[in-house]
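Accompanying notes for the structure given below.
With one protein chain withheld, the remaining protein chains of the complex are depicted in position.
On to chain A.
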Amino acid sequence: MNEFTDILTTSVDRLFSDLMANGMPETYEKPVFDQLWRAIEDLGISNLLLSEDNGGFGGGWQDGFAIFKQIGFHAIPMPIGETIIAKKLLQDCNMPIPDSAITIGTAHTASIQHDKSSDQILFSGDVPALPWGVAAPTALFHCKSQGECYFALIATSHASTSAQHLNEANESRDSLSFVNAPLIDLKKLDSSSNQVLVAGALLKAAQIAGALEAALQLSVQYVQERKQFGRALSKFQAIQHQIALLAEHAAAASCAANSACHAYDKGDADFEIAAAKLRANRAIGESTSIAHQVHGAIGFTQEHRLHHFTQRLWSWRGEFGNDRHWANYLGQQLVQIGQTNLWKELTNRSDAR
């Protein structure tokens, strides 16, 4: 970590601690959302990856990692990572960069038309599971239409219907439908690789690492405080070994997500991000089971904080690609690389160019 990341991490840590000081805010309510977003924007975090010319910090994905992980560690119910990603992707393909919260998603059954009379590009399609899709004013979609891939930037207020959904942790995952809605901008993409999905997976992997670390910290603290049979739970080897395993998973998820960010800074990182999201996903089952086990009944209550992390972890495992999705993707890559080139390819991708 460089000095900039250090300072950033510290100030974000403080901001996030403040935001959560009065309990979990209900950000699926628009007024609550707007109020919180202003506090976040005061720090300008969402411009993290924008160049200085665009009013940003000129940060890289590794700086992004520091923030993404904190979002998970503090269970912040806001699309901060999504907005950071959207702005970066927009900048990279020379699209206009709105000054608002921006959600990201992949549109299904999209159609794009040029309306000659109004000289507007009109978008029709359904976008499921949009993080704060209703509350965030703008959305960036990846979509396919007639064999071509596009980024579409749109005001969410143009949705013809919108359904608010919540994931296991009460985070907004809304479904929006658009019928001939005007786009702010549209960009045809050269690559068929869906970078909204890829970058979103990276965000989730880093958030998972943060939430695992929070669950680990809660567990370590709790077993030191709680006494049974006349001694702290932490003195029982069965407890120690379970928590050691939880720490191993948290370390693996964190190293994977951070390394994938490192690779993304260098260029194409679809392989690394797939591996990182999959590894982070695979940490969740055993880790959450351990965290709850060592907490006993108190950890099963609404009042205890543990569920803020475990419920997020269960949700995030499925978001931006579950295990099956990324394992199949990686499996296909590996079959293409083949038995004899595997080691060559692994090292070639990681050694400095």
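Rule of thumb we're sticking to: a contact is a pair of C-beta atoms (placed from the backbone, for glycine too) under 8 Å apart; a residue touches a chain by one contact, two chains touch by 3 or more; residues count from 1.
One rule holds for everything that comes next: contacts and distances are computed from a predicted model.
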{"item": "Among \"Enterobactin ABC transporter permease\", \"Putative ABC transport system ATP-binding protein\", \"Sarcosine oxidase subunit delta\" or \"Acyl-CoA dehydrogenase family protein\", UniProt-listed name of the chain not shown", "value": "\"Acyl-CoA dehydrogenase family protein\""}
{"item": "Contacting the left-out chain in the complete assembly, out of A:C93, A:A163, A:V179 or A:L245", "value": "A:L245"}
{"item": "Sole residue of A:D63, A:E213 or A:E319 that reaches the chain not shown, by the stated touch rule", "value": "A:E213"}
{"item": "Residues in chain A touching the chain absent from view", "value": "1, 62, 73, 213, 216-217, 220, 223-224, 234-235, 237, 239-241, 243-245, 247-248, 250-252, 254-256, 258-259, 261-262, 271-272, 274-276, 278-279, 282, 323-324, 326-335, 337-340, 342-343, 346-347, 350-353"}
